[in-house]
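A single protein chain has been omitted from the complex, and every remaining protein chain is retained in its original position.
This part shows subunit A:
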Amino acid sequence: MALSASTTLIALIGQTGLIVALAILMLAWAKALIILRSYLGLAAAPAWGRGFAIVLGAYMILAMALVAMAGAA
């Protein structure tokens, strides 16, 4: 919940730019990991947890790269 509040706060402060966008995505990444591990129970299945974390990480890095490309366009 604190991560969600932080994300919205960053956006509402009105700061823009690549660094802010990447920070917002990092917070989303952290929230997604918490949901996978704690709520969906993958903390109890470490091998599956690692697999989901790796795929999620690759996805978020792709998203960040696309955001950076839009910033450079």
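In the analysis below, a contact is a pair of C-beta atoms (placed from the backbone, for glycine too) under 8 Å apart; a residue touches a chain by one contact, two chains touch by 3 or more; residues count from 1.
The working rule: contacts and distances are computed from a predicted model.
Asker: From the names "Cytochrome c oxidase subunit 3", "YetF C-terminal domain-containing protein", "histidine kinase" or "Sugar ABC transporter permease", which one matches the UniProt record for the unseen chain?
Answerer: Per the UniProt record, that chain is "Cytochrome c oxidase subunit 3".
Asker: Can you list, in ascending order, the subunit A residues touching the missing chain?
Answerer: Residues of subunit A in touch with the missing chain: 1, 4-5, 7-8, 10-12, 16, 20-21, 24-25, 27-28, 31-32, 35-36, 38-42, 44-45, 47-48, 59, 62-63, 66-67, 69-71, 73.
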